[in-house]
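For this depiction, one protein chain was excluded, whereas all remaining protein chains were kept in their positions.
Let's turn to subunit A:
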Amino acid sequence: MSGGVLRAMIRFENVTKVYEQNARPALDSVSLEINRGEFTFLVGASGSGKSTFLRLILKEDKASAGSVYVAGQNVANISSWRVPKLRRGIGVVFQDFRLLPQKNVFANVAFAMQVIGKSRSIIRETVPEVLKTVGLEGKERRMPHELSGGEQQRVAIARAVVNRPGILLADEPTGNLDPITSMGIMGVLDKINQNGTTVVMATHDDDIVNEMRRRVVELKNGKVIRDEAKALYTSMIPVVGESRRLRDASGEELDRAQGAQL
């Protein structure tokens, strides 16, 4: 295995995912590397393959062709009973928070540690630390319905990172939040990234992408059509980007022309 593979936290090699035979593949021969400690935005219209990308990293789905490597390990070679171990190394955050409504903030975060058998003393020590990182100190005893959307998402982030995963996957984490709250969440994700966690965030939120100026991978119909460092939500070349956005709904022809331009 080359050094590149080891440096890459996530590596896709010609990955194709077909959900239904004869249908258009959800991912079409995608090759991509995301390095340790990188912050990557995954953008693209609904159905462009962003969620499939994330699911393949988690081994929720199996690639139809090609290989997915996570931390240097081909996930296809991970036996089903070792999948939990893979997932312990990956935190996940969703648009809809997915908190447990009958548990308070502390218990929601502690849950992620309990179920993998962490001792009570470690939980009591770690959870407040993580809650502080996400800016929720003093709200341990609140119930989820007593929190704002932004606070709920912070709880969800705390839960995702409490076991110190190397990777954090965020599937439209700001999709339900207003712009200001969203920026707060981005601050938290950025802080987590600064601590060395590789962050992959699928999003529709152009303001955030433009503000953060991180790597942007754009997917369309299951293909990577753009992969730029320190990029904007749309391409740096204004005319092409604008025209693409306008023509998104129309046919394939334009995509191909665009691919040539890129």
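FYI, contacts are C-beta pairs under 8 Å (C-beta built on N, C-alpha and C of every residue); 3 or more make two chains touch, one makes a residue touch a chain; residues count from 1.
In the analysis below, contacts and distances are computed from a predicted model.
Student: Quick one: find the hidden chain's UniProt protein name among "Cell division protein FtsX", "ABC transporter ATP-binding protein", "CBS domain containing-hemolysin-like protein" or "Na+/H+ antiporter subunit A".
Tutor: "Cell division protein FtsX"
Student: If I consider the whole complex, including the chain that's not displayed, which of A:Q114, A:Q194 or A:N210 touches that chain?
Tutor: Residue touching the chain left out of view: A:Q114.
Student: Just one of A:R24, A:K62 or A:R98 touches the chain that is missing; which is it?
Tutor: A:R98
Student: Since one chain has been left out of the picture, which residues of subunit A touch it in the full complex?
Tutor: These residues touch the chain not displayed: 58, 81, 84-92, 98, 100, 111-112, 114-120, 159-160, 163.
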